[in-house]
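Could you have a look at this structure, given as structure tokens, before my questions?
Here the complex is missing one protein chain, while the rest keep their positions.
Note that the chains take the letters A and B in the order they are written out, and that residue 1 is the start of every chain.
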Amino acid sequence: MRDLVTGVVLLALIATFWVQRDYRAAYGGVLPDTVMVLLAVMGLTLAVRGFLARRSVAEETEAGLPWRALLRAVGLLAAWALTLPYLGYLAGGIVFFTLMSLLMRTERLTWRGAVLDLAVACAVVGAFYLLFTQVLYVRLPQLGG
Amino acid sequence: MFPDLLDGLVANLHPAMLLLVLVGTVAGMAIGAMPGLSATMGVALLVPFTFAMDPTPGLVLLGAFYMGAIYGGSFTAILVNAPGTPSSIATAIDGYEMTKQGRSEHAIVAATVGSFVGGLVGVAFLIFLAPPLADFSLRFGPQEYFWVAVFGLTIIVSMSTGSLFKGLIGGAFGLLLATVGISPVGGDVRFTFGQPVLQGGVPLVPALIGLFTIPEVIRLVARRRREAEMADAADGDLQGWLPMVKDILSRPVNLARSSVIGTMVGILPGAGGSVANLVAYNEAKRASKHPETFGRGEVDGVVAAESANNGTVGGGFIPTLTLGVPGTPPDAIILGVLLLHGLRPGAELFTTSGDLVYTFIIALAVSAVMMAPVGLVAGRGLQRGVVALPVRYLAPGIALLSIVGAYAIRSSVIDVAIMLVLGVAAYFLSRVGIGAAPIVLGLVLGPILETGLVQGMLTSTGAAQPWLTFFTRPVSLVLVAMSALALLWPVYQARARRDRGVPAQGGAD
Partner (left out) sequence: MTPIRTLRMVAPIAATGLVLAGCGSAGESAADYPEQRIDYVLPFDPGGESDITARLQQEPLQEELGQSVSISYQPGAGGALGWSELTRTEPDGYTVMGCNLPHIILQPLLRDDAGYETDQLKPVYYFQSTPNALLVPNDSEIETLEDFVAEAEANPGALSVGGSGDFSANHIGTLAFADAAGIDVTYTPFSGTGTAVPALLGGHVDALMSYSPQIVQLEDDVRAIAVMTEERMPGLDDVPTFVEQDYDLVDGAYRGVCVPEDTPDEVVDRLAEVFATVNEDPELVESFEEQAFVLENYDPEESIELTDERAGEYEDLLTRLELMP
């Protein structure tokens, strides 16, 4: 089943690339076209294999994680990245570091725990921020964009 | 040469110089250890600091930093599956597996020994064989680079710890990603989905972090704990760093071969460090008596990768100093500094500025030597720290570093987004059995492959059949043979093992 889905997604992806073909340079299309064709063939094979084997027990290459946990993880990261231009590295980092630590706690949340997480967040994010901006002169996103 | 060489040696033994090398090496290790901060970027950041210095100490500092940074990339590759630079991709493959099995200390020690030996071998080649090797590197034209890339892609065959077919899909996917942006030869704008920002293509370091590190972060956050084995030290593994060092030194062939491979690949401008560690890893797997352990925490894999990538430091300077052609991106920066001081690469650099050049080269060797004790202390300290750190701080900490790593190179939030998108994709792909390593291979080698192809066709326009030149040049033919061998060898190996009654790769445990 997974193979089937992957194969189909792959073919869809290739389609989005294929419609954008617009080569002007000499030999400009040789590699991309070859790769797309190869990948399409492989994707099709994968899909067919997946279709034919759909009744049999799915071979789990990795124990699946519960959907909610995955959503939590991906959601946190996505939110962090999306708010980065607005919150900046320092503020955004503190907020999400704390949030992530809080949400990863397995035992019951206590005030002490929350404050500890916040403190660690401030310390760690603050240290990194200073290191990168003051010592290494690396530009980082600022609050307010 | 020898009088200058001796002078260089003496100059390095001066306490002030030793201190400088130490500082450079440690700083390099620290920067290299941070995911996303590559050696190239670190060297570029360091350059302004060297302006206040005379050329010799300035260059020594940069060189030591570079050597340290390449080594430092192994730490995060091993401990959190975040190759700090493309040079540590292969290190992460087995190194992280070892960490998951509780053998991270062994991996760190392996990386240290490998880097130490590789660094010294590279410098030795630089000192004694620079001119002939530089000339050899000139014989690599577009066609040869094409075949080097093909050879690199055949590594996918051995990289795929599961299904070869899925490994190939991963590689092809990587190649597809590599076509996004402006084409390397010809300037076509391709597959940007209408977004000008994608004209730069999929940036390598954010992709690297995204494909390797982000899935791990996702897993950590979702599971709320590490893989069970990570916390406990493995019984039955060696205890204490000295036995580990001895164990690695007891297999010198791997060390030597990988170091030489690293040096040689470093000589080729444009192929450089990112490919060297993969080639060495592949060769180590092929030569091994138990190839099926590679990808599952085989220490020889870590040794191979790290010897090779530190070998590229010395190797890369061969064309840089003799021809003025940078072997690797940090070499380009250091070359710029040389030019800034009015020092021109070439044969005369070694004669007129021999003292500076040899002091610099010996400093690279000193740096490699210093990496060993510093690494054993710092690396193992770091390893203990990471293992002891509660997961709920480890995960956001890695995320924090990943964001900087993706953002810092181009000051681009888009890069952070790309990292995340690829990370999520990589997670799901790994659930289907398509690993990250082949994808990265395709991404890295795609441009080299295409550049070689198109340039080769263009430069041989005068010939009757341009494409034939890909098969008629001596160096190309050697590379073709190597690629064919690389493709067929695992098949032969599998058959031979079957005949011997050894369980097949990927067999049930």
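By definition in this document, contacts are C-beta pairs under 8 Å (C-beta built on N, C-alpha and C of every residue); 3 or more make two chains touch, one makes a residue touch a chain.
Not measured: the values here are computed from a predicted model.
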| item | value |
| --- | --- |
| Sole contact to the chain not displayed, among B:329, B:375, B:405 or B:490 | B:329 |
| Residue among B:142, B:314 or B:423 touching the omitted chain | B:142 |
| Touching residue (missing chain; options B:410, B:431 or B:497) | B:410 |
| Contact footprint on chain B, counting only the chain that is left out | 40, 43-44, 47-48, 51, 137-142, 181-182, 184-187, 189, 194, 196-197, 199-201, 203, 269-270, 319, 323-326, 329, 331-337, 339-340, 342, 344-346, 409-412, 451, 455, 458-463 |
| Residue ranges of chain A at the interface with the undisplayed chain | 24-25, 87-88, 90-91, 94-95, 98, 111, 114, 118, 122, 137, 139, 142-144 |
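Assume only the chains that are shown with their structure count from here on.
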| item | value |
| --- | --- |
| For the chain B and chain A complex, residues of the former touching the latter | 31, 45, 48, 162, 165-166, 168-169, 172-173, 175-176, 179, 183, 185-193, 214, 217-225, 391-393, 395-397, 399-401, 403-404, 407-408, 411, 413, 416-417, 420, 423-424, 429-434, 446, 449-450, 453-454, 457-458 |
| Parts of chain A lying in touch with chain B, wherever the complex brings them together | 2-3, 6, 10, 13-14, 16-17, 20, 22-28, 30-32, 35-36, 38-39, 42-43, 45-46, 59, 61-62, 64-66, 69-70, 72-74, 76-78, 80-81, 84-85, 89, 93, 96-97, 100-106, 117, 120-121, 124-125, 128, 132, 136-141 |
